[in-house]
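Mind having a look at this structure? Questions to follow.
All protein chains but one are shown in place.
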C-alpha cells in the first residue's frame, strides 16, 4: 500500500453537506483527519478528531491548523448573506485561516471558492481560470478576496492552494439552470481527490462542474489537476423540464453564470 | 410532459435534403410547424402546414414569418451558383427573412451558414467562430453577408440567431476530404436540437462537423450550445480510400477547408 | 525623380468630399488618373480623364477598370439609406467593381469601408482589424459584405486590397463623439498614400482615425501600412464641448463606436 | 464656457499628498467640491466644503456621499499596515463607500488602487488590466477586494468606476526602481482628469505610470480613457543612480513590479 | 485494397526501442521499407532492406535518402550525452538528413523531437506547439535546432515535416512523473500512423503523450493530425505509487515537464 501523502489533514465545514461528502474520501490521502465546524460532527472514527472553532477567531484558527499538512476548507458562509456574516466568515475568516497555515507550516490548502466570483458573465461566454472576475454578490466579492489571499500566500510564503470554483453541488439538478451548472457529489469527490494528489499546484483556480450537455467553462489552464468529470445532468433533463417552467428568455436567471444571484436585491436592504 | 418551447416554428428548405432530415425533429420543440420551400412538400401531418414562397419576395417573407416564434432556415442557394441566384436567395433573401422576423416578433433564427465562409484556411489551421472570414466563392461571400445580418439583428433588434457553419452533410462521406469534413445526419439533428434548446444564444456561430479522425475546428466559443457529435467518418475510411485516389498533395482540394471550391473557376465565366 | 508606382489609377467618388481631398494626392503615385462619379467632376487636368458610371452597372464597371493598375474607391452609398440604394451601390456595386478588376488585371484596390462594420462595440472595448464584426446598420452590413469580397478576390484571384474603416472624416470634429472618432483630411491623405506605397498588402483592414485624446482602435495588425496620424481633435475640445450639450451618459450615442447609427430607427420604416 | 460635467464631486483623502495635488483640478469638472479626510483640510474655497468622516463608519459614509454625482477616492490606507487598519479602511471602508454611493445614486467613482495588486509579477513581464492579480501584501490583497467591489457595483447597480493602479507617485523618483515606476504629479492630474472626462467607463482598470525609459505596463485595454503621460524619469536617471547603489541583481526589490513589498516581512509579526 | 500512400519509406533508428515498435506499422503506408541504424537490424522481410549509416556522414545520408518518399526518423542521440555526441547525431546529423531529403526529393519527414525542448516549463503550465521553447539540456537544445531545420526546409524547399515531441515512451510508466508523461507504444504507433496519413502537414509540431489522468499539453494546434490517444497511466497508478516514494514536493523532478533533466548536472563536467 502506498504511503499516504499527508500525515494530518484538516477538513473544515465537516458538518455541512459538502464536508459530509468529502469526509470518507480524505483518509485516502492522510493518516489522521481533523474535523472542524461550528456545529459538532457525529460519529468520529479512530483516525478522526473534532475541534469546534469559529473562522472569525484568529487564535482558534492558529490552534486548529497546528500540526496539519493540508487543509480542505469547505467552511465559511456558502451563499449570499448579511454583510456582517460574509465579512466575518469569508474575509476575516480567510485571513485567519491562512495566517494559521503560515505560522504552522501547512503545505497545501484546497478550498471552496465559487461560480459567484464570475457570476455576471453571460451564459454565452465561456470562462477560464484567468477570466477577469465579475462577482454577482457580496458573497462573490468575498470569494474574490479569498482567491487573492491564496495567490498572495503562494507568492510570498510558498503555501500551495487550489481555489475550486464550485458551481451547483447537489444530489441532483434542481432547476433548468442547473442542467448546465450541476456538479455531482461523485465528481466533487474526484475533483478534491485530484487536488490532493497533484504533485505541484502552486495557486491553481479550477471550475467544479460535471460533464453536462452544455458546459460554460474551460478548465485547460488547470489541466495539471487531472479533473475528468464523469456525471451528466442529461439524465435529469426531462424530469427537470417537466417540473420547472420555461423561464423568461430575457431573464438573467438563465442568461448568466450566476443565475438568481445576479438579479436578487441587496441582502441587507 | 414538458411544455414545448415554441408555439409555432418555421422550417424553410423543407423539401431539401437537410430540411427533410430535420422535419421529424422540430416537433419536439414546437406545437405547430410551418413548412416552406419553392417546391411543394409531401404528406403534411396535422401539426404541419405548407406555404410556398420565394426568398427574394419581401411580401411573401413577411407573410411567411407571421405568428412564428422561431425559424430553422435551411432554404436558399446551397452551393456556388450564378451571381443572380446567389444574390436573390442568399443576400436579398436573407434581408427579407430577417425583416419579416423583425416585423413579426420572431425570437430566434437558426440557419445554415457554411464552411465556405472560411474555406481558404489551410487544413493545418484550426478555425474557431471568431476566426476572420476567408470565403472561397461568391456563395461563401453571401454567407458572410448572412452572418453579418444575424449579428446586426441581434445587436439592434434583439432577435437571437445561431449561424451553423455546416461542413459536408451527407448520408456518408463521399471522398477523402470528407473523411475530415463530414457531418452525419444524426449529428445535424442533434446540433439543431441543441440550438433550439439552449436557453440563451444571442448570435452564436458554430461549426457543424462530426467527430471525425481529424477535426479542423474548435467550437469552444459555442460551448453553451452543447453540441457533442457522436458519429465519425473513421468507419468509412477504408471504403473511401479504396474508391478515391490519393490526390496531388499540393492541391488545395485536400489542403484547404473549402476543398474544391477554392480551385473552381468563376461560376459565371 | 522616382518612377511612379502605377501607370493609371482610378479614383471613384471623385466628386464627393473625400474624393476631392484625395484628387491632388493620387498623382504622386500614378502618371494618369481616371476620375469617376455619377456627377461630373470639374476642372480636369491634363493627367486626368473623367468617366461617369453607376456602380450598379456591370458593363460600365468593366469599362471603367480597363487599363487601370490600382483603384481608390471612395464611391458608393456613404451612410445608412434605403435598402434599394445600399443594395445597388454597396453590394451589387462592390461585386461589379471587383469583377471589373478581375477581368482587367487590376493589382490593388483601396476602398472606404467604415466604422459601422463594428459600430455596436461599446466605447470601452478597443477593436482591432480582426475583431468580429458588429455592424450597426444595413449600411454597415453592406460594408462587411464588401470586406468579404476584398478578402475573396485576394485569396482566389490575387488582387490586393486595403479596406479602410474610416471613422468620422470631416474638416473638424462636429460633436462630442467625434472628439474620439475624428479623422482629419490630412491624416486621410497620409493614410491613403501609405496604402498606395506599401510594397505588399494582401488584404489588409485598417482603421482611419486621427491621434485624438482617446483612441478606441488598435491598428497593430496593419502596422505594415505605416499609418501615423498627426492630427488631434484635442485642439477642438473646448469649442465642441461649448457647442454641444453633455449627452445622457447611458445613451449609446456616446457609448458605442457607431454612435447615432446604433440607435436610429430602421431607415425604411 | 462648457457646462460642467458634474454638479457636486466628493474628494476623499483631501488632506493627503495625492488629494492635495488633485484639489485644484477637480473644479474643472464640477461646480461644487466636497472634501473629506480624517484630518481637517485647510483653506476651504467658496466652491468647497469639508466633512470629516472615517471610512469604517457606514453611517458617515452614507452622509458623505449624499447629493454627490462623482467621487475621487484617494482616502484609505495607502501602504502595508496592521491588518486591523487595512481591514477597516480598505475593506470595510470600500464596502461602506460603495453602499453610500448606491443609496445616494452616485454615478461614477474614480479611486486609487495600486501596483501592489500585481506586485509579484517579475519586471520582465508586462501587465495589462486583465492580467490575473498577484498581490504582494495584505494591502495589495485589500486593493484586489476593492476592484472586485467596483466591478460588482457596475454589473449589479450601474455605478461606473475607474480603478487606477497607481505605481510610485512622488515629486520625483526616489530610487532605482522608481526610474521605472514613477508617476509624476502632472501625469496623475492628467490621468484623473481624463477619468472624469471620459464619456463612458463602465468599470475600467488602468495603470498610472509616467512615460519612463522602461514601462512595464500595457494600458491598451483602457485606451478609451485617453491617458497620455508626458513626463519621464529619464531626466532624473543620473541623479538617482549617483545616490542609490546598484542593488543585488537577484533581489526582487528591482526584479518585481511591487519592489520592496515583495520581500518585506509580514507586518504584524 | 487502397493504394499505399508512399512507394518507399525510410525508418531510421530501426534497431532501437521505438524503431522496433514502428517497424510493423510502416508497411501499411508504403510498399517498400528501408531500415537504417548504426547497428544491424535482424530478420529483414521481403519488403524491407537494411542500410547501415552514421548520421554524421553527409555522403551516407544522401545515399540513404535516395529513392525515398517519406522518412520516419527515430535515430539520433535520444537522451542527454556528451556534447560531441549530441553535436554529431542531432545537429550535424539533422542537417545531413534534410540535405539528403532536399537533394533526393523526399516529400515528408516525421521525426522524434522531445519534451526536452520545453522541459523547463513548470508542471502547472500547459504547453502548446507554439509555446516558446525552454530546453532543459544540451540534448533539448539540439532538438530545438532540429525543429528549426524542419521549419526551414518546409518554408524554403517545400519538404513537409512533423516534429513529434515525445514525452516518456515505455512499455509502462516507470515512476510518479511518468503517470503524467507516459506515452504507450500503442499510442505512439497510432500517432505516427496519423502523421503518415494526414493529407497535408506543412511543418507541424505535436506532443506525444497518452490520455493520462493529468495531461500537461494542448495539441489543438495540431488537430489536423487526428491524434486521439487511447491509453492511460491510471491503471498503473497504484503500482507506481507503491514502488516509488512521494518525492520532495519542491523538487523540479516532479515540478517541471522535463523532470530529472532539469536538475541534472552538466553532462561533460
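Going by the order they are written in, the chains are A, B, C, D and E; count residues from 1 in each one.
One rule holds in what follows: a residue touches a chain if its C-beta (ideal position, glycine included) is under 8 Å from a C-beta of that chain, and two chains touch if they have at least 3 such contacts.
Because the structure is a prediction, the values reported are computed rather than measured.
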In the full complex, displayed partners of the excluded chain: C, D, E
Touch with the omitted chain, as defined above, among E:37, E:136 or E:187: E:136
Residues belonging to subunit E that touch the chain removed from view: 83, 87, 91-92, 95, 102, 120, 130, 132-138, 140-141, 144-145, 148-149, 151-152, 155-156, 262, 266
Hidden partner interface residues of subunit C, rising order: 1-3, 5, 107, 160, 194, 198-202, 204, 220-221, 223-226, 228
Missing-partner contacts on subunit D, residue numbers: 122-124, 126, 176-177, 180, 212-216, 218, 238, 241-242, 245-247, 249, 254-255
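One rule holds in what follows: only the chains that are shown with their structure count from here on.
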Of all other chains, the one whose Cα centre sits farthest from subunit A: C
Subunit C against subunit B, contact positions shared by both copies (same if over half, else different): same
Equivalent of A-E within the choices B-C, C-D or A-D, defined by over half of its residue contact pairs recurring: C-D
Residues of subunit C whose C-beta touches two or more other chains: none
Pairs of chains found to touch, sorted by chain label: A-B, A-D, A-E, B-C, B-E, C-D
